[in-house]
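This report concerns only the one structure given below.
Certain chains of the assembly are absent from this excerpt, and the rest are unmoved.
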């Protein structure tokens, strides 16, 4: 079955959610929203789904453009302020958060603050939302809809969200051994981090994408394993679910 | 109980002072107190220090209108409509001071303010450049456990403005949608303005005491502003108007365009 790359990415993100996980979806996060709903309606019925509408386990009939929007309250079980979801995170009970970024470096550090000097920026970016807080102790999955060398840079000028900092055991030495980025899911490929150096490593390329495409669109040297499989496509049932719950193409807004 | 029902004009005039630390409710393009924002702009308030978690058009408009000297925030963005143009422009030109947070610190700063404590321990931040540049987040070792955390300073807003669903004339507020930091803000600020979709009789409050999210003594003024969150959403009452926000995003790319938006939607509508 034909599918869009947004649908592939949503399916891949959903697969990062295990049954029983507690997952938080943030603001301006259409694909994480759809990934959570997909996971909960398919392989992870016992996951707990938190989101920026401050509700628990909603099951909307149609997803909203704003991922904090009122439609997201539909069929929820409870209201819970984000403050208390973060309390759960501080207790080590939140399993995963999906994070976006303007820039990502080879150690998974993300920048959402500035391009240029911090106090005299060339571009003032929006700020990292939950990043500096949650990336300090939580496992994260980074999603990037536009994989290109401007996004994937050798070293971010400003670490908003902590990845593995300078790689190796930097996190441990800073006393933040727990957590860190688990995967990076883009429109071209899936990446993870090599366990020793904590350098970003290619896991699979999406159907129709070559390893060379990925290398050319990444501004640093990616670890390329000998065998690079092709990413498994979404199932027809997944695609159908996504299209059904997203008749307005909310999933496409990050690709415009 | 004192009657606190007043007009928006009076509430903003009497309760929002130049230089105030001002917390605004809502998140993104949802339940922001936009009628109050427009009135603040019309009254030309100056040097406000805005406090909020993940904000959009409300913060951007106030910044563009020259009402703001400092912003404590985790994110200011128009989401799919792009970077917040005034926030970006004023920051790049050094016209506003930024106190950059993450959601976890700004929320807990507001919560600490509500709790009446000057600071609160939170996790995270270590290894982030946000910590390195912050004057309101400091490293801290727990004397009981030896654990390394950070302390976040209570920002203690002077004023909070939130848009809620229902209140009686005394300021007993029912908040029936997403809570966000609205309730914490109301409990944290010295002065609190609540704009509401509906004024309800006091008896309705007493019939459902469990629904009173903010009792009267936290509230300074109640203002009846139906559709007062427009163009942002208000839960079951109305959705955001993305056409208006898109128009804002396009116009506000230039200072002139921004003035055009103000003329059309802020100064005309009063």
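Going by the order they are written in, the chains are A and B; count residues from 1 in each one.
Here is the rule we use: a residue touches a chain if its C-beta (ideal position, glycine included) is under 8 Å from a C-beta of that chain, and two chains touch if they have at least 3 such contacts.
If you're wondering where the values come from, they're calculated on a predicted model, not measured in any experiment.
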Copy-number formula (whole complex, one representative of each chain type shown): A x2, B x2
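Everything that follows uses one rule, which is that only the chains that are shown with their structure count from here on.
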Gap in Å, rounded to a whole number, between the CA centres of chain B and chain A: 27
Residue numbers on chain A that touch chain B, as the complex places them: 27-28, 52-55, 64-71, 73, 79-83, 86, 89-90, 112-113, 118, 120-137, 158-162, 165, 170-171, 174-176, 253-254, 256
Residues of chain B that touch chain A when the two form their complex: 27-30, 53-54, 73-77, 79-80, 83-84, 87-88, 91-92, 94, 98, 100-105, 107-108, 111, 122-131, 133, 148, 177-181, 183-184, 233-236, 239-240, 242
